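Starting off with a structure, shown below.
Only a part of the assembly is drawn; its chains keep their places, and the rest are absent.
Order as written gives the chain letters A, B and C; numbering starts at 1 within each chain.
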Amino acid sequence: GGSDDSTSDSSESAAPEAEETKEVKIGATSGPYADMVTKAIKPGLEEKGYTVEVVEFSDYIVPNRALDNGDIQANLFQHKVYMENFAKENNMELSDLIVVPTAPMGIYSNVFASMDEIADGAEIAIPNDPTNAARAFLILEDEGLIKLDENVSPLTVSENDIVENVKNLQFVPIEAAQLPRSVEQVDLAAVPGNFALASDMDLLDALVLENMPDEYRNRVVVKGGEEETQLSKDIIEIVESAGFEEIIDAEFQGFGKPEWMENR
Amino acid sequence: MIVKGHVEGLGERGDAMIRVENLVKEYKTKKGIIIGVDHVNVTIEKGEVFGIVGYSGAGKSSFIRCLNLLETPSNGEIYIDGVGLTSLSKQELRAARLKIGMIFQHFYLISAKTVAENIAFALKAANHPRKEINDRVHELLEMVGLADKAEVYPAQLSGGQKQRVGIARALANNPSVLLCDEATSALDPSTTKSILKLLKKINKELGITIVLITHEMEVVKEICDRVAVMQDGKFVEEGPVYEVFAHPQEELTKHFISSVLQFDLPAAIVEHCAGTIVKIQFKGAVAGEGVISDMLQQFNVKGNFLHGKIEYIQDIPLGIFIMELQGSSSAVADAISYLEKRTEQVEVIRDAA
Amino acid sequence: MPLDHIVSILPELNKAFFETLYMVGISLTVSIIVGLPLGILLFVTDRGLFLEQILVKNVVGFIVNLVRSVPFIILLVALIPFTNWLVGTTIGPTAASVALSVAAIPFFARVVETSIREIDKGVIEAAIAVGATPWMIIREVLLPEARPGIIQGATLTLISLIAYSAMAGIVGGGGVGDLAIRYGYYRYDNTIMFTTIIVLVLLVQVIQLAGDIFSKIVDKR
């Protein structure tokens, strides 16, 4: 099987001088971002003569560690704030190459028709991983429902860091992919866009969608100092190509495009 | 005569308690069909103690386990007290089993239950009301001499005590038949004796028919009325115990009996003897008639006992002696013919002439 | 380790601890209630036994193996409609207990089957010979005789449940294991990580000890 070569080449590190390395591994979390790498980035790289393996992770920590370790050469699953904090906390250098279209998180409800109607003490399901939880809290903060401790790092933010809870929301942390399945169970649910789309939810049904500055959009990330490698350049080139956007338009409808893509 | 008197002594006898017709038990194994019981026919009377002996693998357990359908017979019919077991429904079979007690070599008590609970278990199987059960359990424990062990777990009992519990359990529902599969084989000789005594008492006092497997002729001698010798799934010999001991027909039977009535003369002794060596057997009342004494006094021979024994098989003596007769050859010949006349069982092992 | 930090998480740890107890308590109870009869069924319907029903035995055996082969997370998802129907919610400790129970049932059933299989067949035969009904044999022979093994098996199941309950976080079940993952793992809080793991280890050791003692007490052999 393909398992042997997936590991035996780990010694071929992605150091700058290893530009001639044509075997690359790109990590992504399971779901749309892994699909985005597979469908929209991998074919382009292969055209350029790379052998690409997409490594799917069901975790938010291991992909960065693997990157730092040289086990993968790039990953796609995180936004800038998470990346920077992760790098700081874990004493590693991470650099983002380019922002990709990202599905906005939305607050969904089968109970309330609008954010104004939210009753005191309502139950809200939020992602249990910090990267997605931070986004959920930001939406709520934007809506004036909560206030977060200003000193807390987005990397570790949790419901415990809420200093003001206007409507006394009850938080139920749930595995992100599980959130679409729990909408019916709770008053409110903060569902990451990728899983909302995967489960055939309509993003327009959201009471409110994430106001997404680019720093909260996902991006392709490489190890610090590798921004200038040929691989990095090739990835940026592919993502910037018109073909990439075509694929996004065809297969990733509803994903919010980053500024650079919107503005060109 | 005494034999007959003994049989008549038990008034309840004479009706068939167990009738086995053409019983066959085959086991289907990966290596083919193994025959456990091979066309056995036998009738066991009410109140009888019926022994079965035979070597390991002869089919003794297979046979006895067919009697309460622990093994389903491959063919043939079992009647217990007139009821054909093989045609019963599951429900009826359970009811029939209440009347067939069984005890095992390894007791098979429920280790997690006390002695009293083990016995109560059998009573519950018969749907006795709880109050009655307590009384009956005590009665049974009294009977087997374990009244003080009611609240004790089997692990704390000796082998003999465990078997007593097994017996109490088997007797709980007043069965008419008691099946014993090597009930004493795991016990030491003196415990064996006490268990046999208990079985004898049960047989006498309650009139229960007992079928008993053993590999010790001592046990047969002690307790059985009739005995069957099994080999390769068949009853190769069967008859009243005394008769089988006195006149064994089959080699196998002789072999078994030899464990009780065996007379190997050490070679040195035989060489040492100058006279004629004879083996004399006395049966029943004859043993009490002083034949040897008469012979010694009537003929001018000197008798020397080399070997021998008098056994009481169900209180009837069976004597076998090996004697050296010394004297003039005519006197010895006369003595022998006198013995032959009175015992009909004389064998000359070595003629001095 | 900063002691005041430990103190500050105590309320949360306390809550998580009771969530864990709640989840594994329910699951153990359910798996005993359902798994015990299933385990008995697996035994008594086997070839040569007093309720021989090879078909039943094979079907139940297959289902048991099936449930044991499905990854827990998939089981969790597959069970969502059932969970919703049964407990009216698909999130929280109660919902997590449903999946935990379903996972534990076949495990416990196998454990029960194995324990019962160790009973001397002679004891069962003696009960049959006495004229006991299948129900009596099950209740008064199989269960009492297998009790020490079943208790050991319940201990094993309980410990496995504690390990599995860490995954309850997927459906917001909470519990100590989830606390360890959410704070210790995702949020790099080593204090919580170690504290929770120590709690888990202690809990497991206490359960093991209690199981051993209890099993010894009921063992009359």
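FYI, a residue touches a chain if its C-beta (ideal position, glycine included) is under 8 Å from a C-beta of that chain, and two chains touch if they have at least 3 such contacts.
Keep in mind the model is a prediction, meaning the values are calculated, not measured.
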item	value
Chain copy counts across the complete structure file, not just the copies drawn	A x1, B x2, C x2
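Convention: only the chains that are shown with their structure count from here on.
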item	value
Middle chain, criterion being Cα centroid separation	C
Farthest-lying chain, centroid of Cα atoms versus that of chain A	B
Centroid distance [mean C-alpha coordinates] between chain C and chain A, Å	36
Rounded Å distance between chain B and chain C, as computed from the means of their C-alpha atoms	53
Residues of chain A engaged with two or more neighbouring chains	none
Complex interface listing, chain A residues touching chain C	60-61, 89, 125, 128-130, 155-156, 158, 160, 172-175, 178, 181-182, 184-186
Chain B to chain C touching residues, read off their complex	68, 70, 94-98, 100-102, 104, 106, 108-113, 121-122, 124-126, 153-155, 166, 169-170, 172-173, 179
Of all residues in chain C, those that touch chain B in their complex	120, 122-123, 125-133, 136, 140-141, 144-145, 147, 218, 220-221
